[in-house]
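Removed from the display is one protein chain of the complex; every other protein chain stays in position.
Each chain carries a letter (A and B) given by its place in the written order, and its residues are counted from 1.
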Amino acid sequence: MSALLQTRNLTRRYSGLVAVDSVDMEVHEGEIHALIGPNGAGKTTLFNLISGLTAPSEGSITLAGREVAALPAERRAALGLARTFQNIRVFSAMTVLENVLTGLQPRRRCGLAATLLRTPMFRREERTLVARALVALETVGLAARADEPAGGLSYGDQRRVEIARAIAPEPALLLLDEPAAGMNPAETEALGRLVRRIRDGGTTVLLVEHDMGFVMDISDAVTVLSFGKCICQGTPVEVRSSPEVMEAYLGQKVAARLAQRFAGAQAGRASA
Amino acid sequence: MLAQQLVNGVLLGATYALFALGFTLMFGVLKVINLTYGFYFTAGAFAALFFTRYVVASVWLALPVAAIAAGIIAMACDGLLLTRLRRRGAPELSSLMVTVGAVLALNSAAAALFSPDIRRLPVGLVSVESFNFWGVRVTTAQFLVLGASIVLVGALIWLLRGTRVGVAIRAVAENPEAAGLMGINTGRTAALVSFVSGALAGAGGMLIGLNFNAIHPYMGEEMMLRGFVVVIVGGLGDIRGALIAGLMLGVVEVLTAGYIDSGMKEAVSFAILVLVLWTRPSGLFGAPKLRRA
Partner (left out) sequence: MDLSWLDDFLWTYQNVIHSVGINGLLALSMYVVLAVGQLSLGQAAFMGLGAYSAALMTLKLGWPFWMVLPLSCVVPILFALAIGLPTLRLSGVYLAIATVGLGEVLKALYVNIDYVGGALGLTGIPEATETWMIYGLLALAVLAFWLVARSGIGRAMEAIREDETAARVMGVSCFRYQLGALVVSAMLAGIAGALEAHSTSLISPGEFGFEPEVSILSFALLGGIGTPIGPVVGAFILTLLPELLRGMADLRLVFNGVIIVVAVLFMPEGLVALRLRRRSA
């Protein structure tokens, strides 16, 4: 399987602090990949590096085999990268539909002249894009509220507007920054179904999430960051039983005790 | 001839540095380009003018009066115009726009009130004596300007580096949210920084008024161009950069006036500003950094 996204030695230093420390990560096509780690592990910085909002101090980022570390965010978006934000960033004065149409802006081919003359091509394109935006809204279940101002929606619905806006251009890779934050269990479950549907539609998903149940349930692969370093990468099962991960999450002492008990239980089972 | 011009340039540059220092401090800590800054400069000069004319004709008393008066006006402007926007978390351009409007209103009101004529400080306020060092002439006023600038810059550096208040100011400059969480009163720090910046501008206004013997309502507006050049060349928010760039600008202006044409002073300084923006946008002395990766 080829890696859709690959980082090599990716590093970001701030004065005296290494937020992301030589991370090698691979996200494969067609998977749901989770990025987890304790608070302050550098997950959001890594997202910003991948999406181009922060320039790396060192290292490379390849998207579908193409080096993108030097490209500005808008060029990476045109190459099929989309993302949402941890603190929601919908355009609150615009309607829901307008938000999603903005996400389709790079797909637009009509220039200024066609816009001013309202050529048939301009009208056709506008109709096509509106149709595509409505499909994206249908996917997240907000088609009925297309004409409402986005700022008036509930927190969870704004989150879904952001997702619709990101998936409308059918990106190759979608980055979701804590999509389940502030959601109740029912909403989280619906979100899980939505993320799977997005993956099944052909978009690879990389997400940061704190809700472990959600992560373990949904992911095909998990990468664990701690203090800016990638300490483990594997399937949810592998990651769950990794001593390094337990240590990072629970601290050394608790992890040692748990490992002991885990070993004891296995010994007991073996002897039985 | 060249030596005389270099000395004149450095003396002029000292006042530019002093003026730009408050401007860059305000940006560095409060993250606002405050265009009313030019008005504080005018206000300081007028305060000194009225004080020396109607109260006591003493330079030594007029300087603190000018500084304090301008400082208070600066604090009031910040409180009335910018506190609200800061609390609302408004974008930086909103704050800039408010100060643009305010400075137009203030300057025009001052011109309507005091008439745009040029006024002069009372005759005999400083001795007209001048000193001759190996053929280079330095007037008493110039000595006074240089001495006052050095003392004020020294006082500012001491305030920032050597006091608890300075630690608070630097913490707010670095990260206002974190500073607030650590128990620093950010509102009071903003007021203090406004006062200090305004005081520097006011002192600068009086000193320039003394040096050129001309005080009028638009002197601050004319000075702002120098302020922009100095803070951009020195790097926005960079105090050391502002000092060096201020001196450089003074020398460049005097040399341009001496060897090219005094009417080209502004154009040459602006050409330097645009050149710096093209080549080293974070200033001559800072690390180059761009907003866009």
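The rule we apply is simple: contacts are C-beta pairs under 8 Å (C-beta built on N, C-alpha and C of every residue); 3 or more make two chains touch, one makes a residue touch a chain.
Keep in mind that what you see is a predicted model, and the values were worked out from it rather than measured.
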| note | By the document's definition of touch, the residue of A:K43, A:R145 or A:R165 touching the omitted chain is A:R165
| message | Out of B:A155, B:M182 or B:A267, which residue would touch the omitted chain in the full complex? | response | B:A267
| Which residue among A:I61, A:A146 or A:V245 touches the omitted chain? | A:A146
| request: Quick one: say which of A:P72, A:G156 or A:G234 touches the chain that got left out. | output: A:P72
| query | For subunit A, which residues lie in contact with the unshown chain of the complex? | reply | 51-53, 72-75, 77-78, 82-83, 85, 89-95, 97-98, 101-106, 108, 110, 112, 115-116, 118, 122, 126, 129-130, 134, 146-147, 165-166, 169
| task | Go through subunit B and note every residue touching the omitted chain. | result | 33, 35, 81, 84-85, 91-94, 96-98, 100-109, 112, 221-222, 224-225, 228-229, 232, 236, 261, 263-267, 269-270, 273-274, 277-278, 281, 290-292
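In this section, only the chains that are shown with their structure count from here on.
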| task | Would you kindly tell me how far, in whole Å, the mean C-alpha position of subunit B lies from that of subunit A? | result | 47
